[in-house]
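Yeah, one chain of the complex is gone here, protein chain that is, but the others are all in their spots.
Order of writing sets the chain letters: A and B. Residues in each chain are counted from 1.
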Amino acid sequence: MTRAFTKSIWIQAFSRMAKSKLTITALVVVIGYSLIALLAHWGILANDWQLEIGNSYEAPNIHHWFGTDIFGRSVFAKIVKSTEVAMNVGFVVSIIAITIGVVLGAIGGYFGGVVDELIVWIYSTLAAIPNIMLLISLTFILGKGILAIYIALGMTNWVEICRLIRGEVIRQKDREYVQAATAIGASSFSKLALHILPNVMHIVIIQFSAIFQSAIKSEVILSYLGLGIQNGPSWGVMINDAKVELMQGAWWQLIFSTMAMFLIVLAFNILSDALRDALDPKLRGK
Amino acid sequence: MPEKILTVEKLVTQFNTEQGVITPVNGVSFTVYKGKTLGIVGESGSGKSLTALSIMRLIAQPMGNIVSGHIWLEGQDLLQLSTRAMRTIRGNKISMIFQEPMTSLNPVFTVGYQIREAITFHQKVSRKEAENQAIELLTLVGIPAPEKRIHEYPHQLSGGMRQRIMIAMALSSRPAVLIADEPTTALDVTIQAQILDLMAKLQEELEMGIILITHDLGVVAEVCHEVAVMYAGKIIEYAPVEELFKYPKHPYTQGLLASIPSLEMGQGQTHKRLETIKGVVPNLNQLPLGCSFQDRCYKVQQDCKGEQGPPPLEEKVPNHLAACFHPLKDHRDK
Partner (left out) sequence: MNLYNYIFRRLLYVIPIVMGVSLLIFVIFNVVAGDPTAILLGKHASLKQMAELRHELGLDRSWLMQYLDILKSAFTFNFGRSWSTKQLIAPMIGTAAGVSFTLVIPAFIVTSILSISIALIAAFYRGRLVDRSLVVVSVIMMSISGLTYILLGQWLFAYKLGWFEIAGYEYGFPHFIPYIVLPGIILVILSIGYEVRFYRTVILDEMYQDYVRTARAKGLPEWMVLFKHILKNAMVSIITNLIIQLPALLLGTLLVESFFGIPGLGGITMHAINNSDFPIIKAMTIISTVFYIIFNLITDVLYTLVDPRIRLS
């Protein structure tokens, strides 16, 4: 047995998850949003969101399901386009954060010594600055635009997974199967990559879901504050517009953007919980 | 004739699992006598711990449920009592100690506090009086310098001492029955012997009935007066201890006895291998028709496998019950 996590455990875990209708629904929602995002990205959907297609502040009606904004643009199209932004940010940030976190966590946990001390120092330093201040500072300095968001959100999200991976690697590296690999002459790299890392994958999967969701929420707040994406629609920007709109009785941008965001965040929350219940070895024992 | 203090009658406990309903305690009946120890033996998964927890009505609902049966204590059926009434029994008339003394004590309270709590909950006494009783109890279980010990925390004590504290706590209201679930399994062999001696001594002094749950036949031979062997939720053999060890009737019991390493092996005897019972304990939701032991039994016959159902627990020799269609015979059988 070279692994703590054999294929059958994965299959068992996922089939257990599949039994819950709620989890399946959540998964469907996530896939649905991803599809919408892709279609929007390729220009098939909502490519014309900027066009003025109706009167200012039209309430939802047959022509414009979600109504129009102050410029007469379709709120529905804006929401679809914002979905692309949100899923995009969620995905890229997750990839960045997980890559940095896993690499540094694995190296630090496995090699220990000075390298580990250095890595711990780096992430403790980052963690010492409250997230929101770090986000604000970074986006403030790096300027507007999507790259700033990627960097800022990436930087604030890799610490947690780094800690988790590091902890798990430390726990795993003295296990028998690693010693067995050493006995047959495996190199450090192959031990790490081929043997230990597959056994920490469950953390990666759970964190992927958690970071994705957190990134979406943060992006909304940043856009709302005027620090994020300004050249395109975003749920955050739409909510910001709503500040003024509500006074004039135009509720639809707020409600629909909130609902759009709520659904995907809720779906991710449910997925994260389901993943955690299925994959966390501590819980599985109960 | 020793007095009966606890009688369990056809106890059935079920659990709802992902794979369906299982019955880990399936019609268990036995009697505990004053001043005597009943051993309940079996492999893990046999249902022995759950039987004990059922008697204490500590089965976690809604997953688990005591479905039917009776538990007679002092003329009352414990299963008919309200939750509130049951609480006056628990820790008072029937006490239980567990396997892991390390984790069974609350780490953030002193041991004195935890013993006092058991005392003041069941008896209305002052704190000072409770403390005095606690010190007495610690002396009773053989802990030196008890006045100092009561101010200490569990992690400051050794495993053996912690188990003694558990015993002290369990005995604080002089219960009629003590249930000990694998009390010595987590302890060193020398400490094991001490704890067992202590329990025997206390039994004599307090005239308690003890239910000792264990998988270790050596322990059974040491301290038990009667033994019930459990397998897959049922008692498959029930006899006084000497009778069981000399003339086991059920093939499973025979297998258990044969797997005890003994000193005679290797001394002049031709190489006798350590016997094990082939196979594993069956999954409770995949029990075969007929006798649950059929897949591992060397004496299995056709009638064990089906239509009549599982073999009933009946008297094969006076005072010696076994659940087997083809029990082992000894010189007393015609």
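Assume contacts are C-beta pairs under 8 Å (C-beta built on N, C-alpha and C of every residue); 3 or more make two chains touch, one makes a residue touch a chain.
These numbers were taken from a predicted model, which means no experiment stands behind them.
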item: Candidate in contact with the missing chain, chosen from B:69, B:91, B:142 or B:209; value: B:91
item: From A:38, A:136 or A:186, residue that would touch the chain that is not displayed; value: A:136
item: Hidden partner interface residues of chain A, rising order; value: 121-122, 124-126, 128-134, 136-138, 140-142, 217, 220-221, 224-227, 235-236, 239, 242-243, 246-247, 254, 258, 261-262, 265-266, 269-270, 273, 286
item: Hidden partner interface residues of chain B, rising order; value: 56, 58, 62-63, 87-92, 95-96, 98, 100, 103-109, 117-118, 121-122, 153, 155-156, 166, 169
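Just so we're on the same page, only the chains that are shown with their structure count from here on.
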item: Centre distance in Å when chain A and chain B are each reduced to the mean of their C-alpha atoms; value: 52
